[in-house]
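Dropping the structure in here first, questions after.
Shown here: the complex without one of its protein chains, the others still in place.
Which chain is which? They are A, B and C, in the order written, and residues in each are numbered from 1.
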Amino acid sequence: MDIFFFILFATIAVVCGISVILQKHPISSALSLVGVMGSIAVLYLALGAEFIAMAQIIVYAGAVMVLFIFVIMLLNAGAEQAAGRSWMAQLLGIPALLAMFGVVAYFIQSYFGNAGFMKFGNFKGGSAQSVGMALFTDYLLPFEVTSVLILVAILGAIVLARKELD
Amino acid sequence: MEFLIITVIKLALIAFVLLTALAYLQWVERKVIAHVQVRMGPYRVGPHGLLQPLADVVKLITKEGVMPADVNRFFYLLAPFLAVMMALISISVIPFGGTIEVFGYRTNLELADLNVGLLFILAVSSMGVYGVALAGWSSNNKYSLLGGLRSSAQMISYELPMSLAIASPLLMAGSLSLREIVNSQAGFQLGFIPKWAVFSGPFPQIFAFIIFMIAAFAETNRIPFDLPEAENELVAGFHVEYSSMTFAAFFMAEYANMVTVCSVATILFLGGWHPLFPMPYSNFVAPLILAAAGALCFWHGMNPARPMDKYTLPVFGVVFLGLAGLMMFPPLVPALMPVFWFLAKTGFLLFVFIWIRATLPRFRYDQLMRFAWKFLFPAALLNLLVTGFLVALFA
Amino acid sequence: MQNLWIIPALPFLGFLINGIFGRTLSKALVSAIAVASVVLSFGWVLKVFFTAGDLGANPISEHYFTWIRSGVFEVGWDFAVDKLTMIMLMIVTGIGSLIHIYATGYMAHEGGYYRFFAYLNLFMFFMLMLVLAANYLLLFVGWEGVGLCSYLLIGFYFLKKSATTAGNKAFIVNRVGDFGFSLAMFLIAVNFGSLSFDKVLQAAPGKPAGTLTTIALLLLVGACGKSAQIPLYVWLPDAMEGPTPVSALIHAATMVTAGVYMCTRSAPIFTHAPIAMETVAVIGLATAVFAATIGLTQYDIKKVFAYSTVSQLGYMFLGVGVGAFSAGIWHLMTHAFFKALLFLGAGSVIHACHGEQDMRHMGGLKKYAPHTCWTLAVASLAISGFPLTSGFFSKDAILGAAYTHAPWMFWVGVVTAGMTAFYVWRAFWMTFWGEYKGHGHPHESPMSMLGPLMVLAVLSAVGGWLFNVPKILENMFPVQEVEGEMTLTMISVAFGLGGIALSYYMYVVNRELPAKITSSLGWLYTLVYNKYFVDEVYDATIVSPTVTGSRVFLWQAADQGVIDGLVNGVGREARGIGGWLRRLQSGNIRSYATWVVVGAVGLLILMSLAYGMQGGGAR
Partner (left out) sequence: MPEGLQQGAQQILANGVPISWYLILSAVLFTLGVAGFLFRRSIITVFMCIELMLNAVNLSFVAFSNMHRQVGGHIFTFFVMVVAAAEAAVGLAIILTVFKNRGTLNIDEVSSLKN
């Protein structure tokens, strides 16, 4: 049961991911990314992280990506034109990527190859209650700092997007 | 296995009821607005225009679906289905009543009982914006683009006060599962005041309720916040270019959203399916109302205002009396009462939606935004703080 | 507890108020604050004087807080008052108050009124600190402070080039002296392990003569700088660029005598260093003669008095040098009286002649400014040692001591006394006798200026026998009897009167005589008239070599060549390397990203090599 579930959504995620980087139009990429996020959220559910899954949908799919689409609409960004080039990327890109993926995959296989199995419902620690408990006891300071970070981000965004810029 | 069968049955039932309800909700809206404006509203198709929705559906299906020139075809077609899908999904976690037993099978009156149900609803409703935004962008029309931009900005802005307003009753319920939230509101204090979130608790959530309803109007793009489809500025906003079924999809989405938010408001603030009155009396409320309605129909049938009423109204009267009798039928009472109360409350909220649409003018866009950020958001925040403080104090 | 700190604190308060808010205050208020602060501190000095009892037996000493502490070496912020200090306090605050009052009248029409008084108060503060200090370092603080104030006040008219250059000159010349002083302090600190007077002066007799001589000579250098002795006297005449009250207060009465005070204060060191003593005496005598000769020929009234100041200071050093410290201090006091009076009178004269300073354009002021006239007459009598005037007593005390030390010094001193009498009275006749040769209508000065003049006139008339300093200071500096004192007195008085008479003959009776003499003397006259070309010599030998040396070598060679070359070279290299490295910084984000990825791969491979690739890490 779990395995089919996983294969299904992993496939969706990978396909959407590929389409993110292959689509010519930003909106298409954005929607593909939403697809990736949605499937990842489902995988979170399968991993027993129900709160994180919902947060994933609300924050990423519901807010961040909407912001992206909003900006794309605002700038009416069309399909990108092939102007300018980075010979670095052209030259080293593919081999470097393949090398990285290879090494990482090898790492994972050699370290976590037999690190155990994941069955739905074998981890119940992901409920909103437990996450909130951990967040407000052990990780309180990071939490507060994050709030400050968000405040700063708000100010920065406002200052940057002001009409009378420059 | 039987779990699957039961689920499928419930699915079919809810889908049928809901879609019909959506169709007839539009009829109700037209009727209510007509009577507010002292008109008669739909009257020709069937008795009192009761068949009007069917006529509309036929019309919309048979109409030609126009595809404007050089639009992004895929997104143009994707948008309405996205919208209606997101609107309908969230119904699936809403409990209409308690646990019932049919032919020995016990089941809950809902499709799925997530223990993060509320977050799920929030998530799905936040996805709803994609439909509108994509529609506006993909139909390659400046009016619809503006509509899409407005709707995305507006929905993101009103998500915040809505979420904050939702958070405060959660503090009192202490759970994210809708069913448990409703159960936490059971009972009465002083014997007659129901323990609904709006009334009870260390801090009555009346403010949260109001804030939630206002935000709900914005979330569903209803008047007075229907900027994305403001006729006199943007022709028809994001669905200018849409016609036939795609257009119908947007309409369905809007009404489905209304139903969803009203149900959520009922569950969170109005105690779900819990009756307004203590147990023994509450069972008689429903039959009495229906009987009264039947009697009213008969009386109007006696001295009709219009010729056809002589025949139609008595029929309605008979139907109402029959329903009243059904409500009295002992074995069905425990199953029907909660549903009745739930539907009554939701229906009342829906009526409020329609009523306000008939009453209020439309906001200006900057007013809309200023209202959201400078009044609604701080108010919700304050309410949440006070609630949290009091809950911590009395818990 | 006498709360000595109040004495300097009051002027400092005045300085703060005037300096900070003075711009907005009215002139009346500013002058009120300035005068009041000084007068009050004078009052406090009197209060201390009358309540302290016998200072000779038990001097006051107050410790406020420890300033520097390193190991056993410790410098405290402490004041001490014995008789010597008390006399100095009296002089400084008393004459200071008078001159402040005078200045309110004199500066009435000058710009920067509040600035002037702020500086003046600041000077009082530092001067009092110098006098009150109970150790060399604190004294040095005051020493430097008064130097600063004199610099500020000489350059008070900072729009005048000559004034600013004079200020710079004073400051720089003083640096030389201060250098010597600091060296002396280092030596003291090394040899005595302390800087406080009582410790050092008690330990002085035990030390080897060589050390003491070195210290004494270095101290003398400092004193020469501050008190305008050969070879460092050149700044004082130019210092006359400052306003006249400044000349009176700083460059006649108080600051320039700081050197004398310092030498007297460290008398034990000097007395055990005979060579140093001899040097002091010789320098003092030489300065006296030298300055007097220059004074004979000057026409600028303030210059005349400036040179007379230098020569009188020479007298004081002579006194110190021959071991008659008390006589030196006595002369310091009387000189403060009559020289302040002379300067203030000169100021009054200049005021009367609308800023004219050249005596050739004066004359006949007797009838225009009678009070100025008779007060100046008193002062001139006093400085020329007319019997029973203040100058008479102190000068004769010094000369007598000089005779017992070495007769030739006495004779030189006496001749100098004659010259002094001559040029002072020359100035007097040229100013007040004859008929007015200037422009405009001269007028008498206001009361605020005349009042101090009269007070000082009285003091310079009777101050000598009123305050018999040697008697007061007997227990500190025993006075040795001089045999045949009467005759010596006669001689010096005779010389003084002779000078007066000669000047009367040359500048009142027979006006053509000076011209004849000057023409007959020829080159000698020009030499003296140009102050022996000392400034030019200094310019040629010291100043210009220094300037050119620093320009050519330090600036162009060292700074521009080496340092700038180094810096620029480094910069050029950096730019070169940067230009080479810039290729990486294409500004193209994707290239950067590629580098990052490559780096990540490298890191991962490194890690794998480091930790090995064995499986089953987790669990």
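As a working rule, a residue touches a chain if its C-beta (ideal position, glycine included) is under 8 Å from a C-beta of that chain, and two chains touch if they have at least 3 such contacts.
None of these values were measured; they are calculated from a predicted model.
For the omitted chain, the shown partners it touches in the full complex are A, C. Residues touching the missing chain, restricted to chain C, are 586-590, 593-594, 597, 618 (touch as defined at the top).
For chain A, the residues touching the chain absent from view are 2-3, 6, 10, 13-14, 17-18, 20-21, 26, 29-30, 33, 36-37, 40, 43-44, 47-49, 51-52, 55-56, 59-60, 63-65, 67-68, 71-72, 74-75, 77, 80-86, 89, 93, 97, 100-101, 104-105, 108-109, 112-120, 122-123, 125-126, 130-131, 134-135, 138-139, 142, 146, 149-150, 152-154, 156-158, 160-161, 165-166.
We take it that only the chains that are shown with their structure count from here on.
Averaging Cα coordinates per chain and for the whole protein, the chain whose average falls nearest the overall one is A. A centroid comparison over C-alpha atoms places C as the chain most distant from chain A.
The mean-CA centres of chain A and chain B are about 33 angstrom from one another, to the nearest whole unit.
Note: centroid distance chain B to chain C, computed from Cα atoms, is 98 Å.
Taken in their complex, chain C has these residues touching chain A: 586, 588, 590-591, 593-595, 597-598, 600-601, 604-605, 608, 613-619.
Listed in rising order, the residues of chain B touching chain A in the complex are 72, 75, 114-116, 119-120, 122-124, 126-127, 129-130, 133-134, 136-137, 145, 148-149, 152-153, 155-156, 159, 176. Every residue of chain A that touches chain C in the complex is listed here, in rising order: 84, 86, 88-89, 92-93, 96-97, 99-100, 103-104, 106-107, 109-116.
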